[in-house]
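Every protein chain of the complex appears in place save one, which is left out.
Right after this comes chain A.
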Amino acid sequence: MAQEPILSARGLVKRYGRVTALDNADFDLYPGEILAVIGDNGAGKSSMIKAISGAITPDEGEIRLEGRPVTFRSPIEARKAGIETVYQNLALSPALSIADNMFLGREIRKPGIMGSVLRKLDRGAMEKFARDKLSELGLMTIQNINQAVETLSGGQRQGVAVARAAAFGSKVIILDEPTAALGVKESRRVLELILDVRRRGIPIVLISHNMPHVFEVADRIHIHRLGRRLTVINPKDYTMSDAVAFMTGAKAPSEAVAA
């Protein structure tokens, strides 16, 4: 590929005591693509994703965002750099409203003295923005932007979390198992959301165990095995059983395929 990767990692190492979770792992994400990351349980894909989203700091290795080396000490720093992550547990506060959740940690204050001295939140602006973002992603079944997140269904909550990431993620969006807890219909909505976000030009990293979903939406598939990148395949050239064979070690990839 002629393009420069927007987000890349080289030689990441992370050890937990005597366990090596990441063993010289590499990672590349190109602009505008959906990169799926698959791997067996314990292959180290979560550790790698946590390293690039700032939740853990790798012991060795280098992460580059748009060619510049970066080090994230917390998810907040990664977020400031433009990398938004939707965690498996969604990181939503159940008792707060949809609008409050979308703006948690980056609230908009009223202009003028009300905002600067009395630090009053601009509820109107936040609600409008939240409503716009949710309808942009086709989540208009939510009627009241002020209802508590805990009164939403699982799929709607997922939608709010994805909408939050899509609204603020300027460079990269990472989705960790976005369809794991959802029904067939709700999964479909989330997959459409993912494609919708890509259409707007933001690259996505998708971690999933669901092979049909991965093969449906991914442009490239990063297969993680034993703490490192085994290979990257194009879903058009391989079958799901090939991918499963690679990630479980039943079959070795013929050559180092770089899509």
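What we mean here is this: a residue touches a chain if its C-beta (ideal position, glycine included) is under 8 Å from a C-beta of that chain, and two chains touch if they have at least 3 such contacts; residues count from 1.
One rule holds for everything that comes next: contacts and distances are computed from a predicted model.
> Missing chain's UniProt protein name, "Monovalent cation/H+ antiporter subunit D family protein", "Fructose transport system permease protein", "NADH-quinone oxidoreductase subunit L" or "Response regulator receiver domain-containing protein"?
"Fructose transport system permease protein"
> In the full complex, which of A:A148, A:A181 or A:L226 touches the chain missing from this view?
For the chain that is not drawn, the touching residue is A:A148.
> Among A:T57, A:N89 or A:S170, which one is in touch with the chain left out?
Answering carefully, the residue with contact to the hidden chain is A:N89.
> Any idea which of A:A9, A:L134, A:A218 or A:V232 touches the chain not displayed?
Per the contact definition at the top, the residue touching the missing chain is A:A218.
> Over the whole complex, note the residues of chain A touching the chain we left out.
Spelled out for chain A, the touching residues are 33, 55, 75-76, 79, 85, 87, 89-96, 100-101, 104-107, 109, 118-121, 123, 141, 143, 148, 150-151, 153, 155-156, 184-185, 188-189, 191-192, 195, 198-199, 211-212, 215-219, 235-236, 239-241.
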